[in-house]
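The structure under discussion is supplied below as structure tokens; questions concerning it will follow.
All protein chains of the complex are present and in place, except for one that has been dropped.
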Amino acid sequence: MSGTSQSALGEFGVQSALAPEGAGATAINGLTIGMTIAFGVIFVLLVLFAWAVLAGRLAPRRWWIWAGGIALPLVSVLALVVVSTGILQKITREEPDALVIEVTGKQFWWDVLYDPEGWALRDANEIVIPKGRPVTFRLKSDNVIHSFWVPKLTGKMDMIPGRVNTLPVLATETGRFRGQCAEFCGLSHPKMAFEVVVLEPAEFDAWMQRNSGEARDAARSELLRGRDVFVEAGCPACHTIRGVADGGTLGPDLTRVGGRGSLGAGMWRMNQGTLAGWIADPSAMKPGAEMPSYNHLPGPDLRALSAYLASLK
Amino acid sequence: MTERQAYVVDLPEDESYSGSAKGEPGKSFERIWDAPQGVRHLSSVSHRVVGKRFLVTGFVFFLIAGFLALLVRTQLIVPDNTFLDSETYNQVFTMHGTIMMFLFAIPMLEGFAVHLIPLMVGARDLVFPRLGAFGYYCYLFGGIIVLSSFLFDAAPAGGWFMYVPLSTSTYTQDLSADFWLIGITFAEIASVTAAVEIIAAILCTRAPGMSLAKMPILMWYLLVTAFMIAVGFPPLIIGSILLEAERLLGLPFFEVALGGDPLLWQHLFWLFGHPEVYIIFLPAAGMVATMLPTFVGKPLFGYGFAVAAVVSMGFLSFGLWAHHMFATGLPVMSLTLFSAASTMVAIPTGVQIFCFLATLAEGRPRMSVPMLFILGFLFIFVLGGLTGVMVAAVPFNLQAHDSYFVVAHLHYVLIGGFVFPMFGALYYWMPQFTGRMMSETLGRWVFWLMFIGFNLAFFMMHLTGLRGMPRRIASYPEGLGWDRLNMLSTLGSYILAAGVLLFVFDFFRHRRHGTQAPRNPWGAATLEWLYPPIPPGFNFHAIPEIRSREPLWDQPELMDRPAPEIDGALRPCTDHRRETMGNDPITGAPLQIVRLPHPTWVPLITAFGLALGFGATLASLYWLVAVGFAIALAGFTAWVWEPSDSGVLRDSGLGDLRLPVNVVDPRSHLHFAVVGTMMISAALFASLLFAGLYLWNTQPHWAETTPPAAPLEAGLALGVSIVVFLLGLASHRAAFTAKVTPVIVIDLGLALGSAALGALLFMSIRTVDPYGSAYAAVGWALFAFVAGYLAVAIYWSLVNALRKAVGAVKPGQMLPNLLIATYAKVVAIMGGMTAAAYLLAGGAA
Partner (left out) sequence: MTRLTYAIAKPVLLWALHFALIYALISAACAPRALLTQEVLVVTAAVLTLTAATLQIFWLWRTSSNGDSEPQSSDELLLRRAAWWTALISLIATLANLMPVLILPGCQG
């Protein structure tokens, strides 16, 4: 369980393309470093050249135009296109036996469906993948355009209504990597993040086994009360907790909500307190969220409900 | 181009049929050119007045958008900041981008173009002064509409790119998107009219002897820019109209459930949006190429190279639009095509940069303030260009796209490529506007504050972006590695702003205390410095003959005597009219005398009518819409209903040379205007056709299930379009004949043919439900588009016929027939293509 409980929120470099932990991001980072060095050298040479010109040390020559205008751009650009096309082919290649994970962008969260043709395990806002095993993200949207971006794993890919885009990923390290919506999608666009948890393959298989069943039973009386509140307050109209209330699809699946590292699509640490705050007034935490405020719940009910949700791991 | 002998009447100058129906015989030459005073100043159409208005208004918008940028930076100074809420922040960054791109950069370059072109090519005014004034008012009113959204608490918040579906009525229910679409489209009228005007002014009103190869280099840059505007703006105009039609009328152009495609909007937007960057950059580079030789004291190195570079850049920059869409899941092969094409722009850019460097090497440059800004431009723009090549590499782009890396890149390109040269240009040409020099000392402070502030603010963003910070986020969590970089960026932006404020201060200071500028204060080579600042309202007493590309350096007769005494064309002002020289577009040989309008309220009234119409659309007051457009129509009618000046010969002031007034010739400035307009129209039409083809190709299911248009009517329409085309040919011939009355038959034929074509197209598309699918809606949009053009053809040919019938047209004055001929031919082709599309498109009924 070690990997899934503690959020990577606010951890330096956890969303950095310069510290890659995936095959795609590593390849791109190599290109980034190569281009930075090459263009850095070109820029410095140009500045030195301009400096010499300003100092009056060079007389203008026709071949400058040939060298600087044709040869230099042509050589660097051709090299670049060839190299980058090679990398592009590599990072967009889909493995036929890859694990398919379907992610649908919502305003402003992520609906996740593991292996839609097989397990069909639904979850939200946190994606667990195995290390070293190819994964293909199938990206969709049924509202506005979003963009799926986990800089440490690979480049971004848009989620466009009416289209299905795919994004191959191969994680090379275990850990928690933050991702974020990269296409402006409305009011709470900045609060549409998520986390990808990379587990060892065996751990991942165990995780899938464990989570494909029904939600964990409520053990204590407060939690039982919380479960009743969940049903009575009408939450199942939008949310699913497998084994308790099925069918709600407007909001995130809550079957393992307490097990997620963060709340509100990668925004706040997951605990009973933040959960209660969220239920009481979602739009204060995330303007434009579709969920109505449940401020009218009596205090004990709210506590019970949030405790129950936090217990769902 | 078939050239016929124009029909010209060689009459003595005191003859009543003089073509000077609107002359002001009581006034001297100087008084005729005086700008009207007081409130009547608003009726001025002089390029000097209009140009200055563009510059001042554009700069005010720059300050507004800059202030918004400071709000953005202040919000981002620390993580989890609550200075602005999400909604306000989204409005602020949307308006920042919108204003900078549409209401600052483009109008500013138009201002420079409008102000400088006549002075630099040797004309007394811009070739279509009323159009210039009209364009300005459209821009002003459009800008006011966009800005006023703040007052109604409906400021656009969907990004300056207005992506669908976020900007459709489902996700943006208030009027904010409408404010954007209507206001910006209205303001764009100024851009496309400016394009027509720049093309015609540069090609048709140069000084005698100024061949294409002797034009100041800035003219090449502006010419290419104008053509780019003419082709580049139409996709956005069409996209905006389609989106507004979807929002207002519910037509499903982008509706996924009915076969629309959000990517269609992105294609149309970036077909405009990418060339736009070059539209902004090229004139600035042209100003650099103009200023540089002055400070070096030697001509531009490689004028021919620069021309080649500019022309090829103008074209190549259209092949890159999809590099803004690398992450949308396009096929890898398309991505690679756009990637390869994108990087190709590096070649002409490199040629240009090395022309500049070679020019610098020709002599020891004087380090005046404009020169500092030029060096700043070279430094920043080259860096931005190199990161531009980086983002053209698709894999890197997939990380950098929509991150702060791109924010850094685009500001390096736009601030480096436009704002720095523009500030240099303002320092350089300020004596033209105020007659005084700005402070060298303060100017250095302005430069260094801006340069250091800019680099501090934006260099950091490369790193912020690669550390994973996306664009357009109102807040960010602490500790991800973005905090300190953002703090530095914000500090940099304050320093940059301090530089701009210091410039504003110096501007007001120098108007009172600046030293008076002497004649040709910088020792420049170009014609705008012929007179001591400020040049008189008519620019030239006599328009000098040009024999060199650097006339002020190579033609001693220009600088060795007081400017008013210089010899040249058009010193006699026989008809007491505003007039300037018209030339052959290529050789610069004298061709005609161009009569120019005197101050008039028509442009203001017409633009006001349109503003009323657009504004009332926003308020859903449809009767007021009708009133507004009626006023505009009346304005246009008054505009075209003026007595013709053409058909007579006049003394040119160049030896014994007598020239026709407003010659009936395909090389006429008016004909160039029609050609330019039809280029814009063709680009608009092509954008619509592209939309149809795109949907046909990407949504085959919907193309198959949409019922076809009626084939019989479409076939007939195709036939009628050929008739209209032939009538266009006939009208062209008729323009060169001496007999007026028989031509009425052709005019009426054109009206009738156009009406029939419109009716048949309607009959054909009538059976298709526009609400049935996006594909069907595009079919209707094609009809509506062509119908609009046909309505103009009908109206125009009826006006032509009526003018002939009431005797307002005399022999030799049938230029309108030449003009409508070109118009009708293009419209006939568009109608024919629409009919063909109806025949070919559509699935099984």
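Order of writing sets the chain letters: A and B. Residues in each chain are counted from 1.
Note that a residue touches a chain if its C-beta (ideal position, glycine included) is under 8 Å from a C-beta of that chain, and two chains touch if they have at least 3 such contacts.
Everything numeric in this text was worked out from a predicted model, so none of it was measured.
*Asks:* If the hidden chain were put back, which of B:Asn81, B:Ser148 or B:Ser211 would touch it?
*Replies:* Going through B:Asn81, B:Ser148 or B:Ser211 one by one, B:Ser211 is the residue touching the chain not shown.
*Asks:* I'm checking contacts with the chain that's been left out. Which of A:Ile70, A:Val100, A:Met208 or A:Ala280 qualifies?
*Replies:* Reading the full complex, the residue touching the unseen chain is A:Ile70.
*Asks:* Tell me which residue among B:Phe141, B:Tyr303, B:Phe608 or B:Tyr838 touches the hidden chain in the full complex.
*Replies:* Selected residue, touching the omitted chain: B:Tyr303.
*Asks:* From the listed residues B:Gly250, B:Pro700 or B:Gly719, report the one that touches the chain absent from this view.
*Replies:* B:Pro700
*Asks:* Among B:Leu68, B:Leu292 or B:Val351, exactly one should touch the missing chain; which is it?
*Replies:* Within the whole complex, the residue contacting the unshown chain is B:Val351.
*Asks:* Residues of chain A in contact with the chain that isn't shown?
*Replies:* Looking at chain A, the ones touching the missing chain are residues 70, 74, 81-82, 85, 88-89, 92-93.
*Asks:* Which parts of chain B face the unshown chain closely enough to count as touching?
*Replies:* Within chain B, the residues touching the omitted chain are 211-214, 303-305, 307-309, 311-312, 314-316, 318-319, 331-334, 336-337, 339-341, 343-344, 347-348, 351, 586-587, 696-700.
What we mean here is this: only the chains that are shown with their structure count from here on.
*Asks:* With chain centres taken as the means of their Cα atoms, state the distance from chain A to chain B in Å.
*Replies:* Centre separation, chain A to chain B: 42 Å.
*Asks:* Applying the document's contact rule, which stretches of chain B touch chain A when the two form their complex?
*Replies:* Interface residues on the chain B side: 85-87, 90, 157-159, 163, 165-166, 171, 256, 260-263, 301-302, 305, 309, 327-329, 332, 335-336, 339-340, 343-344, 346-355, 357-362, 364-365, 375, 378-379, 382-383, 386-387, 389-390, 392-399, 401-403, 466-481.
*Asks:* Taking the complex as given, what residues does chain A use to touch chain B?
*Replies:* Residues 9-18, 25, 27-28, 31-32, 35-36, 39, 42-43, 46-47, 49-50, 53-54, 56, 58-62, 64-65, 67-70, 72-74, 76-77, 80-81, 83-85, 87-89, 91-92, 143-145, 147, 149, 151-152, 154-158, 160-163, 165-166, 178, 180-191, 267, 287-288 of chain A touch chain B in their complex.
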